[in-house]
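Shown here: the complex without one of its protein chains, the others still in place.
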Amino acid sequence: ISMRNGVRCGALEVKNTKPSLSLGRKFELDDVIEAQQFDREILGNIFEVAREMEKVEKNSPGSQILRGYLMATLFYEPSTRTRLSFESAMKRLGGEVLTTENAREFSSAAKGETLEDSIRTVEGYSDIIVMRHFESGAARRAAATAEIPVINAGDGPGQHPTQALLDVYTIDREIGKLDGIKVALVGDLANGRTVRSLAYLLAKYQDVKIYFVSPEVVKMKDDIKDYLTSQGVEWEESADLMEVAAKCDVVYQTRIQRERFGERIDLYEEARGKYIVDKGVLNVMQKHAVVMHPLPRLDEITVDVDGDPRAAYFRQAKNGLYIRMALLKLLLVGW
Amino acid sequence: ISMRNGVRCGALEVKNTKPSLSLGRKFELDDVIEAQQFDREILGNIFEVAREMEKVEKNSPGSQILRGYLMATLFYEPSTRTRLSFESAMKRLGGEVLTTENAREFSSAAKGETLEDSIRTVEGYSDIIVMRHFESGAARRAAATAEIPVINAGDGPGQHPTQALLDVYTIDREIGKLDGIKVALVGDLANGRTVRSLAYLLAKYQDVKIYFVSPEVVKMKDDIKDYLTSQGVEWEESADLMEVAAKCDVVYQTRIQRERFGERIDLYEEARGKYIVDKGVLNVMQKHAVVMHPLPRLDEITVDVDGDPRAAYFRQAKNGLYIRMALLKLLLVGW
Partner (left out) sequence: ISMRNGVRCGALEVKNTKPSLSLGRKFELDDVIEAQQFDREILGNIFEVAREMEKVEKNSPGSQILRGYLMATLFYEPSTRTRLSFESAMKRLGGEVLTTENAREFSSAAKGETLEDSIRTVEGYSDIIVMRHFESGAARRAAATAEIPVINAGDGPGQHPTQALLDVYTIDREIGKLDGIKVALVGDLANGRTVRSLAYLLAKYQDVKIYFVSPEVVKMKDDIKDYLTSQGVEWEESADLMEVAAKCDVVYQTRIQRERFGERIDLYEEARGKYIVDKGVLNVMQKHAVVMHPLPRLDEITVDVDGDPRAAYFRQAKNGLYIRMALLKLLLVGW
């Protein structure tokens, strides 16, 4: 298995399985490590498979395409939400799961095993590894070691590529297009890897306009702004959520992460109350526009918004299931 | 889905599945929230299905009736015993399970997600939610939110309805009837939700007589006594376990819960040693009578009782499996 431009490529070994939804052999996918590994065409292909996954019915042949496959969820820190989503995806396709949420025990200070050794052991027991880790770069190290596919389910402050994929997929599903859209990224733009990855992926589409709406203390960092500029993506900072919301196709709200403020509870409280998506915001939004959120939310979206058809965040969470089903299928049995 | 008299009712959506043990459409069951939601007829119907479940054999068609269904065990506090019982039930019927015992992480203080939001996410990944929670009323809130069925596997000091059902089922299986029985409730009657629910359910049957045998500090509270009286159920308090045991069909022993006594270890020790079911008690019991216990036990039943055929507590635990199989079947594929 070789590395090309940060994307691991190579012959995908397919044994004993005929993909039931053969779309032709478009490209080979070995690991899912970071949002940047996908180009526009690959994203489109993955989304096509995800659409197929939405139609998989209980006990249909499509629900058995991963029968006999074993996924290991190797979580070095707990993330019940992400774990359940992956495990549901695997089981919805007939596959089986080995679970661990205390994988730190593998590499405990007392025992000191390397991540590489742990991976070599676990790959003997499973067909694919879904890993969550507390260190940036851990997923890449795991993928470089494993001979079976690895999916990054979040590595520290680094990447969480399946979240980025499901966000873009949700915009495509809800708005019907990705070119020419206007997206407001709201809330904690400094610390949220979600909005950073999303901005990165949106740059792959034409005529996208991005609005950053955030409290001063957590505004979007320059690296992303510079990247967008270099890609010819229009962006703008604004302090007026209402004005922006009225113009956008997507209002992507995020949680202000208290844990980032340390002792400065005052700053947290100030930042937290600043931009709330409520009925008032909904009222200025266009009819076709949607509100998204990576969840969990506190009160940055008020609960009276939930009943509006434009509240897309629970559909967005559900889309995570379809994206993960698609990736598991692609990594294990190919197109 | 509408609420009627505390019982959620509505059209049960059944897809792609034909119940293999069709008993006719007797009633629709949407959620299992509290013991009080069941009347005598419904209990009888559930018990009938549980009897069928006792006969399900490995790899028989009956063992596959929940094939393709996914149960999420969403436990906000660990309860290995209850969780394993539900998961065994699901798997014995061919279903699959998503497990979490650290569901508090969903709603951690740091993150602060509401139960309602967590439920909306998890229902996207599964077909039924079995929830254990530390707060009374949590199961009802979950059921009001979810569009998929919810089973209460215990919510704080509140309800634990599947335990209540398995207790009544066990009496029916062991004694052969529920009308006209005499039941001694022994031990911690003040704090045990088990005995409270059991008393409540027994009131639905004819000519039941209940004896309360407990240390003074943990005697049965007035609300249950008043309820029994209002339902015309005879009850009596007694300090003489031997005399009561000689008369009863069922001696239902419970553990004195040390955690309820705080610093008063002296009171705990006094209460704990007061009513022990031992060989002496067995000797005065009738031949057809049984000893029950919700488990775990400490020494309130001596181990030399275990070998007696009237020791029903491990059969009782096993009956929990059949009751849960029955409920999962009824909630997922109907009668």
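As written, the chain order gives the labels A and B, with residue 1 at the start of each chain.
Heads up, the rule we're going with is that contacts are C-beta pairs under 8 Å (C-beta built on N, C-alpha and C of every residue); 3 or more make two chains touch, one makes a residue touch a chain.
It should be emphasised that the depicted structure is a prediction, and the values quoted were computed from it without experimental measurement.
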Have a look at B:Glu28, B:Glu52 or B:Glu101 and name the one touching the chain we're not showing. B:Glu101
Where A:Ser60, A:Thr121 or A:Gln286 are the choices, the one touching the absent chain is A:Thr121
Residue of A:Asp39, A:Glu57 or A:Glu105 touching the missing chain in the full complex: A:Glu105
Positions on chain A contacted by the hidden chain, ascending: 15-17, 67-70, 72, 96, 98-100, 102-103, 105-107, 110-114, 116-118, 120-122, 124-126
Touching the hidden chain in the full complex, which residues of chain B are there? Just list them. 57-60, 63, 78-81, 83-85, 87-88, 91-92, 99, 101, 255, 258-259, 295-298, 303, 314, 317-318, 321
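Throughout what follows, only the chains that are shown with their structure count from here on.
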Superposition of chain A upon chain B: rotation angle, C-alpha, nearest 5 degrees: 120
Please report how many Å separate the Cα centroid of chain A from that of chain B, as a whole number. 40
